[in-house]
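Every protein chain of the complex appears in place save one, which is left out.
Letters A and B mark the chains as written, and numbering starts fresh at 1 in each.
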Amino acid sequence: MRLIADLFILTGALFVFLAALGLIRMPDVYNRIQAGTKAATLGVIAILIGVGILYPQWWAKLLCIAGFVLFTSPVGSSTIARAIYLSGVRPWKKAVRSEEAS
Amino acid sequence: MTLTVLEQISAILVGLALLLGFIRLLLGPTAPDRVVSADTLSVIVTAALVAVGAWLGNALYLDVALVYGALAFVGIVAVARAIEGGHS
Partner (left out) sequence: MDESAGMRAYTLAFLSSFLLWILLTGSLATEEIGAGLLVASVVSVVSGPHLAIFNGLRLHPLALISLLDYLFYFFFALLRANLDLARRVLAPSLPINPGIVELETTLESSLGRMLLANSITLTPGTLTVDLKDERLLVHWVAVPEGGDLSTATRQIVTGFEKRISGFLK
């Protein structure tokens, strides 16, 4: 049981790490939002499942947190993306790729 | 409870993720970049709080994580609104 939980937590930690790596590696702000939101959301869900297996009596609150993250994470990213778009930032294109962007 | 090897690796990965997020937060280069990394960091910290709660066996951390997540969300939306309003 402990092993299954650990595997879930490890997968989650891996995706959380990928999210942060995406933040560093992606060339522009839209791609960073994509990398950050998606991977972090799945990572958090996986960690929550793992903790839920370790502590089955916590399921109700873990479910609340999972639902909360699933709702707020995309809403937050879309809000940021919209704000950035309205403030006039346009997506990075490969054709005009500059050295410092990579 | 004591951590297994897999859990220690996971803790290190999450720690590295927080570090990378902070690097992006410091580097910027623009305000939106910082907001994005703050948003991602807040989601990661929520998960880290739950994991710390599991490590210490204390359910109180779940409430902390929930309230932290709610406040971070409101903050992010407020900052996004500010960016939007400053230019349009």
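Here, a contact is a pair of C-beta atoms (placed from the backbone, for glycine too) under 8 Å apart; a residue touches a chain by one contact, two chains touch by 3 or more.
Computed from a predicted structure; not experimentally measured.
> Checking the contacts here: which visible chains does the omitted one touch?
Taken over the complete structure, the missing chain's partners among displayed chains are A.
> Where does chain A touch the missing chain, residue by residue?
15, 18, 21-22, 25-28, 30-31, 33-35, 37-39, 41-42, 60-61, 63-64, 70-71, 73-75, 77-78, 81-82, 85-86, 90-94, 102
Please note the rule applied: only the chains that are shown with their structure count from here on.
> Under the touch definition given earlier, write down the residues of chain A that touch chain B in their complex.
Interface residues on chain A, with respect to chain B: 2-3, 6-7, 9-10, 12-14, 16-17, 19-21, 23-24, 29, 32-33, 36-37, 40-41, 43-44, 47-48, 51, 54-55, 58, 61-62, 64-65, 68-69, 72-73, 75-77, 79-80, 82-84, 86-89.
> Touching chain A in the complex: which residues of chain B?
Checking each residue of chain B against chain A gives 4, 6-7, 9-11, 13-14, 16-21, 23-24, 30, 32-33, 35-37, 39-40, 43-44, 46-47, 50-51, 53-54, 57, 59, 62-63, 65-66, 69-70, 73, 76-77, 80-81, 83-84, 86-88.
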